[in-house]
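Inspection log for the structure reproduced underneath, given as structure tokens.
One protein chain is absent from this view; the other protein chains keep their places.
Right, chain A next:
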Amino acid sequence: MSPISESYSHVSIPFIVSSHGDRSSLKNTNHQFPEETSRGLFASNSKLLRFCLNLTLRSNPSLFLDSSPPSGFSQFIGESANIYFIHSNFAFSFSNAAGMKEKKSATASTLGRILATCSKQAKDYGSCVASKVHEVERDICLKEFLALKNCMQHTRHLSALLNMISSSQSSVGSGALSHVYIQNPPLRCNIPESRGLFYDDANRLLICTTSSQIFSWQTAPFNPDVSPSVDSISEGPILSIRFSLDKKAIAVQRSDCEIQLFHRETKQILSHKCKAGSESILGFFWSDSPLCDLAIVKTSGMDLFACDSMLNLRLVETKKVNVNWYIYTHETRLVLLASGLQCKTITGFQLSTAGVVRLPRFEMTMAKPESNSKPILSSGDVHLVTVYGRIYCLQVDREAMLLHSYRFYRDAVVQQGSLPIYSSKLSVSVVDNLLLVHQIDAKVVIIYDLFVDSRAPVSAPLPLLWRGNQGSGTSSEAAIKENESSESSTSNGNIVMYEDAWTFLVPDLILDQTNKVLWRVHLDLEASWLLLAISASSSDRTSLLEFLQRRKLEANKAKQLCLGIAKDIILERRPATQVTQAIDVLVTAYSYSVKAGTFKEIKNEQTTAATPAVGASPDNERHVPSESSIDEEVEMNLPSGSEVNMFCADEQPESQLSSPAISPDELYKFVFASVEELMVEESEYLVAIITEFLRSISAEKLKVDLNVYVMTIRLLAYSKRFAELSLFTTNKIIEPSKEVALQLLESGRQNLRVRKLGLDMLRQLSLHHDYISSLVQDGYYLEALRYAQKHKVTSVRSSLFLEAAFASNDLQHLAAILRVLSELIPGFKETSEYFTFYGLLSETGSSVAL
């Protein structure tokens, strides 16, 4: 079986399988969920098709013109539910080919062909899925699916398409499509006789203990090849272990009443014990608050200790609370202490550098089950996450099958709404400010963007994937081979996604206790974008852009995607209102990022790249020379605005961009300038778009590249909209400049009025030389000379005036000009010009006195 057909069988509706697989457990609890899922699915399908169709029609309008839409096509759109994934793959190939127009159109028309020729199969499959949508299982409608697949494979050009799909996800481990993946190789702790794996989130250390040693790996930045540092430790049980924030000491919880502190340099050991019997230690953590250094959480409350360099603990404060369990993350500096019968009464403290803040006590929401039993909240059901600098607490309510979210403010805890969950086991990660909810039983991830008020997922649930080496070649074959070799050597074949031994660490790590490996969760922005684009209705391009503009991690990729979307919606000739919204989003985001200081011009990047940035890997530095040369090339080629350049820019190391914001200049270069040639026949539409762009820019009080104006003039003149051109100029929508004036003169060859606008602009800008030259060119040599005389302009060639006057056969004028010039230009009477024309004058008519 070829790798791609394998991917087909793999992509069969994983999330429906999973979500519906849980239905029995959901009975009577969440009625809305299956409906919602299917509805979302339907929506995404039809939109995907529309999306594809748009591409198809745009690149190959004749396709449907001669054959008219294939029969059953509309039903196909309406009924098909699970063709979704197949088409996701197609869509993928679009994006892959996005840089190459020809390829793109070829792909699109291929899709059109498939849809046209395989409409029956598609319809069959669609109706089959539609009829069985409530009893979804793995390999649903397999027969119909295979028929469709078979038909598609026999369509011409398809093999090329399939190749493209496969190469787009080079080195995909499992061969399926997803937006979240874990990257091979993981960080391995191949320590023999290891007794336990711990994660110290304050120092971002993965800690492996043996009977007498502690191995610790730095996990940030994530580097699988990092070697551990080793510390010796006295023997004994280790319940938990954390390095002090300055890493000078190691604290180990030995039992429920003893914590030992080790000094790493002096090897000093200090023991702290609590009253045995009456209370027990639940855990501890180091703090950087000014008040205390170490906090120990006990069943009776929390003790805060100051710790000196000799590791002497001094009790500073005790917070008396009955504690059943607690959670703490260093990222949020927040400790939540759970108490009560159901453990849902939460007391929270934030131990930040600003001091210790006590949060108001609050109750978690727990739905009542039908039986009289009261569910008990466990610490594993509560997650603290930080997105967009906001602190949220997420709490699983298994009865209601909801994930409740609470946002923490200094003086309040506000419940924010709930997300549906499709698995009784659940965990969360945060990547690039996106919330990844792992539905563990279902083995899928759903992405949410808590920034928007809507609680709709960013994309459909898809499985977590495992991917091979980053940057392996574009050839899928090579990638597969590589995978195989790595699999055999590292026994990755054993990886079972979401196995029980997985621990999810804050914010984006997964610790596999069985295999003793640490994974980092990655987001495939491109894939998420595609899925988004597919599921987004056309007007939702705006929210898609907003979403992308909020991305920080792969800012460059987000930026390229944004540029691509902006360009696409223009090329697709979307209604101007939609394009306007999209442009508004980009301009506002840029304006915001400039104010926030996160935006960096491309030009500045060269300098930042040259000076090794803090934490820059040697790899990055090695890239620097080649990098700057690419940059130069980009700069040099920019006026042409070709897409190739855009993808040159793409190759910049992502660490260089901290914000996906797009400056107006870039918008011009990569969007407007690049579509101008393609849309010259639709210049009216383009002008409308540019007007909106200028309006948006002006509203944000930003500056815009002069070339935008020059282009606008060109477009208006091309479509002979001279009335508007003069309005644009007189109302200063097109701001005056020399370039603009010259373009007006140029475009004014067809229209004298426009030419005059250019002349007026030159005069108003006091560009005397150009003004005079243009006046003479238009035959107004007397006016020109008068102007030159008034403004003492001597740079214009005197022969221009003389020749113009001579050509007009007006000797009086010629004489006058000679006289004026000899006054204006010192030493003019000595020039050969003077003699030439003086001679001409005296030859032809002596009556004119000089």
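As a convention for this text, a residue touches a chain if its C-beta (ideal position, glycine included) is under 8 Å from a C-beta of that chain, and two chains touch if they have at least 3 such contacts; residues count from 1.
Note that contacts and distances are computed from a predicted model.
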UniProt protein name of the chain not shown, from "Cell cycle control protein", "NADH-ubiquinone oxidoreductase chain 6", "5'-nucleotidase, cytosolic IAa" or "CCZ1/INTU/HSP4 first Longin domain-containing protein" | "CCZ1/INTU/HSP4 first Longin domain-containing protein"
Determine which one of A:Thr691, A:Ser737, A:Gln777 or A:Ser799 touches the chain that has been left out.
-> A:Thr691
Option from A:Phe451, A:Tyr592, A:Tyr780 or A:Phe828 whose C-beta touches the chain left out | A:Tyr780
Sole residue of A:Asn731, A:Ser795, A:Asn809 or A:Ser832 that reaches the chain not shown, by the stated touch rule | A:Asn731
Hidden partner sits against chain A at residues 575-577, 580, 684-685, 687-688, 691-692, 694-695, 698-699, 721-724, 726-728, 731-733, 735, 752-753, 756, 760, 763-764, 780, 783, 786, 789-790
